[in-house]
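The structure follows.
The other protein chains are all here in position, but one chain of the complex has been omitted.
Note that the chains take the letters A, B and C in the order they are written out, and that residue 1 is the start of every chain.
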Amino acid sequence: MTALLDRSMLALRKTHARPGLELCLHTPVPHVGPRDVLIAVTHAGICGTDRHIYEWDSWSANRVKVGITTGHEFVGRVIAKGDAVWRTQIGDRVSGEGHLGCGSCEPCRTGNAHICEHVDILGIDIDGCFAQYVTLPEENVWPIHKGIPDKIAAVFDPLGNAMHTVMAAGVSGRSVLITGVGIIGLMAVTIARAAGAGTILVTDVDSRRLAIAKELGADHTFEATDHTWPEQAKRLTHNQGPQVLLEMSGHQRAIQDGFSALRNGGTAALLGLPSGPTCLDLPNDIIFKGATVLGINGRKMYETWYQVESFLLAGRLDLDPIVTHEIPIEDYEKGFELMQSGQGIKIVMTLPPNGD
Amino acid sequence: MTALLDRSMLALRKTHARPGLELCLHTPVPHVGPRDVLIAVTHAGICGTDRHIYEWDSWSANRVKVGITTGHEFVGRVIAKGDAVWRTQIGDRVSGEGHLGCGSCEPCRTGNAHICEHVDILGIDIDGCFAQYVTLPEENVWPIHKGIPDKIAAVFDPLGNAMHTVMAAGVSGRSVLITGVGIIGLMAVTIARAAGAGTILVTDVDSRRLAIAKELGADHTFEATDHTWPEQAKRLTHNQGPQVLLEMSGHQRAIQDGFSALRNGGTAALLGLPSGPTCLDLPNDIIFKGATVLGINGRKMYETWYQVESFLLAGRLDLDPIVTHEIPIEDYEKGFELMQSGQGIKIVMTLPPNGD
Amino acid sequence: MTALLDRSMLALRKTHARPGLELCLHTPVPHVGPRDVLIAVTHAGICGTDRHIYEWDSWSANRVKVGITTGHEFVGRVIAKGDAVWRTQIGDRVSGEGHLGCGSCEPCRTGNAHICEHVDILGIDIDGCFAQYVTLPEENVWPIHKGIPDKIAAVFDPLGNAMHTVMAAGVSGRSVLITGVGIIGLMAVTIARAAGAGTILVTDVDSRRLAIAKELGADHTFEATDHTWPEQAKRLTHNQGPQVLLEMSGHQRAIQDGFSALRNGGTAALLGLPSGPTCLDLPNDIIFKGATVLGINGRKMYETWYQVESFLLAGRLDLDPIVTHEIPIEDYEKGFELMQSGQGIKIVMTLPPNGD
Partner (left out) sequence: MTALLDRSMLALRKTHARPGLELCLHTPVPHVGPRDVLIAVTHAGICGTDRHIYEWDSWSANRVKVGITTGHEFVGRVIAKGDAVWRTQIGDRVSGEGHLGCGSCEPCRTGNAHICEHVDILGIDIDGCFAQYVTLPEENVWPIHKGIPDKIAAVFDPLGNAMHTVMAAGVSGRSVLITGVGIIGLMAVTIARAAGAGTILVTDVDSRRLAIAKELGADHTFEATDHTWPEQAKRLTHNQGPQVLLEMSGHQRAIQDGFSALRNGGTAALLGLPSGPTCLDLPNDIIFKGATVLGINGRKMYETWYQVESFLLAGRLDLDPIVTHEIPIEDYEKGFELMQSGQGIKIVMTLPPNGD
């Protein structure tokens, strides 16, 4: 390990408080504590969050530490480990949970580390995986089954967001409305289909994404700008409205329309993050309806990870239309452009080996 | 029955589209269909809703039919029944569920008539129980156990609102915050205590009601105007916030403060009805918290009624500080005044017999 | 209606306390009470229970009233109705729930009539549907959507058993073991697949049925006589065992093997009825496992019926390999022979019109 720690590595970092990232060639290899493993990253996915950091919007400027290595979706191989590491072996192919729970609060100690109050997030609070090496506590490491290809293993994190939302809401045998089919929304379509959803309805502003949603199993799609869609959604669900709302847009109007379409007694799972206050008609949207609303944060550790693995190994998910591009990290600017233009959906970057 | 139908009765009615009610002496006895029973009302509780109708606020003006007999909380005796009535006997002492489900929609046919989309409400959509006689479908009749006194039997309806909220949220072994202790909020305090709640925290604008809440089992109370209370609430619950929020005020600020106090992974049950849009910080109030939010409407038919009966017969509820006054219906104006002044909480009116 | 009641009808009845049934040509048309409808049956399914009654085994001899009209699975048209019937129209195409709850017990009044303690069952306690006419309380009538063909509408009852079992257990994203693929077990295979199950494992003594199970979506099948199957089942489910057991055989050995295969923390839903006591190793089968065991009785009224309708209308179920024969009621003996020989699975009988 000594040799490694002396060596430097390539890393995509937020070096200045302005738009853009910098590909640094001589970043120090991260420290490995007694409970940590060091992973040589081979593939890393670009998240919508990374795009926010790249574009340096107001959220990023308030939340992200300048100087950090970005990225939190990845797969790689373990190449070093601390003395107290006990179940992970050098050479294991692994991904990892990017939310690092504090480990001692009530959520952490009751199997709910995804809602830890003191969480550190990879690539936001601590150095991330857009680099040749990343360090993670062994606790956060997820061994990747040999039946799962690298470019899918690299996106377990967002797949997990979608999975957690779908499974928390409970779609089996129920009609489902998905408002917003960005990357995670599209993943939710194929997951909902595999998880036994009844009629699947989808709305978005982007007609290309609606077409992909259909390909992935949506029964009906609506342009979000056609404000008659909640009425159409009701008509297509026995005049009662969908039983489940998966909110993945974070847009006030979509949230309001989604709630108004929701059936009495229905369940709304909220994943999309509005950037400001959201005004709801609580009596009609939630109270009189007897609705159940679930806030969805991250992935359950590690129930969600098992579910993702299980659906993948059973061959039930179709991710080909979603993971559209694989590019070398050196072309990261192209990656962000593909996302911005809408030509790409999920972009996976490959990392060059460092001679280990 | 013929004799009865020829007879007229005393009824407290909304005869004009303006504040006030009218005690009508010669109202026709209501019609009894083949599935209906006719009940001679002996006691009837005044609800906050009745006060809205009395005061003729904008909600009432938009919702309530002028000409209707008001009231929906009551106890009485069955004195006539239709031909297809089969389990109810003349002479039975009964109360009844004031939400009349349509009986044929999905909620009605799956044990969820409390969220029927086509519900008719006693005293709002159809003639109510502030009268010597009221008609109800047998389906809506609830036989009152002989161990339960009349003035308590008369308020099963609001007790049911409180019970449904508490039981839906699940308070057993969990810390509970109740925002707003009007009639139903106070009932929720004694129910939460009986149902096994841990620490019970209460906030309201009225210090007299806070004192009653303490008497009923609240561990700590906060003046709503002291905006440090969410912080205090956190401190009193292992620095994490209460695990359950029972929102019974309908006030935007209380709702916002309640959500901000709620523990990660907590449950919020919303019963109070805001009169306008409510603006929430969805990411921090619900999404990152992984909170569960439940809309609460009416009472479960008839699970909630069984629970109310069961807690009462086990002697676990203290309603004496809540049902403060029993007055003859002729003094109804005094009843509303007692509510308006805050001197009374739940007012029960007695109806004079009509010689049956 | 008078005309009808004077007329007699064809009915398949248990006229003697010995094997066999009798096709009676001049059975009186059943009485129609004020809340009842009279249905002209067009198609009726033969249940395993009917076969028990036909064969007059010890269960039947102890349970079934001699003189009764048999049958409880059907579809037909409403041709008469009582005075208090209010949502059903003459001419409606309907099936119906054969469990007649008492309507006044706690399960009945809380949406759980399927576990009413005083239930009457069509074709067992009261005259059934193997007849040109059957009477049912309107409450028990289920309107059949026009998109559903008669031979499927006729088997909503057993489909409902399978649906209730699958949905109560919760199969979405979980590996499932089905022990016993008689009629309902086979239905459970197609339903589990549609409801989002992961790996589906099936065991039975009959290799033909195992082949059909595969056709319907089972991933792996085991001959029940090969007692290594629980080990194989574990191996095929990440060495942990299936997460869900749907027990549909009622055989002690299958029950024991099923529990031994079940994963820690798994759910077992029991539908099959053992004919004697069942000996379990409670510590290892249930307690140390932290297993959840669910007793499944009938169908939820009417949540299960909505689910059946919903899956059918979405085109998610494959029942063609299950509903194998449609025969005239006059050939009922052939129907039972087809079941006994294993050549047929679900047999639907057609009833001749009676000139209405």
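To be clear about the criterion, a contact is a pair of C-beta atoms (placed from the backbone, for glycine too) under 8 Å apart; a residue touches a chain by one contact, two chains touch by 3 or more.
Quantities reported herein were computed from a predicted structural model and do not represent experimental measurements.
**Student:** Which of B:89, B:172 or B:239 sits in contact with the chain that's absent?
**Tutor:** Of the listed residues, the one touching the omitted chain is B:172.
**Student:** Which candidate, C:148, C:205, C:294 or C:313, sits in contact with the chain we can't see?
**Tutor:** Answer from the full complex: C:294 touches the omitted chain.
**Student:** Identify the residues of chain B touching the omitted chain, counting contacts across the whole complex.
**Tutor:** Against the left-out chain, chain B lists 167, 170-173, 175, 194-199, 307, 310-311, 314, 316.
**Student:** Applying the definition given at the start, please give the residues of chain A touching the unseen chain.
**Tutor:** Touch with the absent chain occurs at residues 34-35, 82-84, 86-87, 103-104, 106, 109-112, 300-303, 306.
**Student:** List every residue of chain C that touches the chain not included in the displayed model.
**Tutor:** So the residues of chain C touching the unseen chain are 105-107, 112, 114-117, 238, 240, 255, 264-265, 270-271, 273-274, 277-283, 286-297.
Note that only the chains that are shown with their structure count from here on.
**Student:** Please work out the Cα centroid separation of chain A and chain B, and write it as a whole number of Å.
**Tutor:** Here chain A and chain B have centroids separated by 43 Å.
**Student:** Between chain B and chain C, what's the gap in Å when you average each chain's C-alpha atoms?
**Tutor:** Spacing between the chain centres: roughly 41 Å.
**Student:** What are the residue numbers in chain B that touch two or more other chains?
**Tutor:** Those would be 106, 112.
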